[in-house]
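What you see is the complex with one protein chain gone and the rest in place.
Naming follows writing order (A and B), and every chain is counted from residue 1.
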Amino acid sequence: MSHPRLLNACAAMLRRDLTLAWRRRGDIAMPVLYALIVTMLFPFALGPEDTLLQRIAGGVVLVTVLLAMLLALDAMFSSDIEDGSLEQLVLAPQPLALMLGMKILAHWLTTALPLIVIAPLLAAMLHLPGAVIPVLLLALLLATPLLSLLGAVLVALTAGTRRSGMLLALMLLPLCVPAVIFAAGAVAAAQQGLPWLAPIAWLGAALVLAVVLAPLACAAALRIALDA
Amino acid sequence: MSNWIPLWLHKLGSPPTFYRFAGALRPWAMALALLFGAIALYGGLVLAPADYQQGDAYRIIFIHVPSAWMSMFIYAVMGVAAFIALVWRLKLAEVVAMESAPIGAAFTFITLVTGSLWGKPMWGTWWTWDARLTSELVLLFLYLGVIGLYHAFEDRRQGARAAAFLAIIGIINVPIVHFSVNWWNTLHQGSTINVFGQSKISWDMLWPLLSMMLATKFYYIASLFSRVRTDLLALEGGKDWVRKIAESEARQ
Partner (left out) sequence: MSALQTFFAESGNAAAFFKMGGYAAYVWPAYAVFFIVLIVDSIAPRLRRRRVLRELRARIARQSSRQDRAASNPIITPPSL
């Protein structure tokens, strides 16, 4: 009997977070704008040669998306901590990990998905060949949830602290190295006409692992950080 | 009678007992560190012959490799202490984990700098993006993240628990980083020391290395005990045993 109720709670959680995000539409646009500006700066910094830009395009788009996500990561739980609803969630009878998983999903939908949507535009700005763009999108589709999940654990850990922006970047950097390597590796392989399935498969495996473990770790981290 | 070991450990886990225990052991550990360090320096810099390929530049190995071992060993100690701190909420384990982090970061920093100084004459470059170097750099960032998270909390014990959690996440992460960078690119020379098999290094060069390894281990114990003692004083500031120490040291 508890299954439909649990599903209802999940759906309510997702709907609530998406509604809140929709009420603050400006915040959704910020990471997208940031990614556009950063990508625009690269040709100015490196010169407009097509061959050079083509070679770095995949990596630049990936790192830019990563940084834009990092920018938005800080806000994942902050408003819920301020108004106390996160503490209510910890006390709620529903499993905390599942509820946090829904929050992470909502956060991914509102920050990473817009970035993925404009990724082809970013890639085109740097003259990435059109044939490679599907691989780039696939890599982003697997790498961004991974970053959201890993980032959520770290955001939960810093939930009890005042200043966390720079600290979050310092903590996330070591964790996101493998994701960046495999995602950029897939794009680079596709660009050189090599088989790109292996790194994508590794990313997929890591994502499956993270989907299972990260919400649990996130819940444990949140219990530590909020336990005064 | 079979439970005397847990009882002894339990007693050792109490701050005043550990404070006295660490205070008694620390000078010995430091003396042994200095002794083995001096032997290693003499053996490594004076007695060991120059390498037929690398000349005298290889002598950096006597500090580079022990530091690299320590950077990983200390992370392992920190991880175990962090696990104990999270599961049993032992105050001493929290302190050991958090005070290990700066020492580990120091050894990681030494490893990176000495490796860079060794790489320049040997490979012709200060830095290369190979798996071992990159893992070591990531290790440094992990240490800095743990230290940063610990100090970001106003409540010290809460900070210690959060940072302990991060340390455990890091333990899972380091092999993944190593594997992924290895997949990506590699250029480093193979492992020169294999404890279980035939070493590729001559005995004249091996014994100073092992002596330095002992020296760094003892140094870690000495430095850790010194730090843990200070931290216990700060954490237990309101308790009687700390007041007695504060007053007795004022009279000296």
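Convention: a contact is a pair of C-beta atoms (placed from the backbone, for glycine too) under 8 Å apart; a residue touches a chain by one contact, two chains touch by 3 or more.
Here the structure is a predicted model, which is why all the values come from computation and not from measurement.
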Displayed chains contacting the withheld chain: B
Missing-partner contacts on chain B, residue numbers: 42, 45-47, 50, 55-57, 59-60, 63-64, 67, 102-103, 106, 109-110, 113-114, 117-118, 120-121, 219, 222-223, 226-227, 229-230, 233-234, 237, 242-243, 245-247, 249-250
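Heads up, the rule we're going with is that only the chains that are shown with their structure count from here on.
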Cα-centroid distance, chain A relative to chain B, in whole angstrom: 33
Touching residues on chain A, where the partner in the complex is chain B: 153-154, 157-158, 160-164, 167, 170-171, 173-175, 177-178, 181-182, 185, 202, 206, 217, 220-221, 224-225, 227-228
Complex contacts: residues of chain B adjacent to chain A: 86, 134, 138-139, 141-142, 144-145, 148-149, 152-155, 158, 161-162, 165-166, 169-170, 173, 176-177, 179-181, 183-184
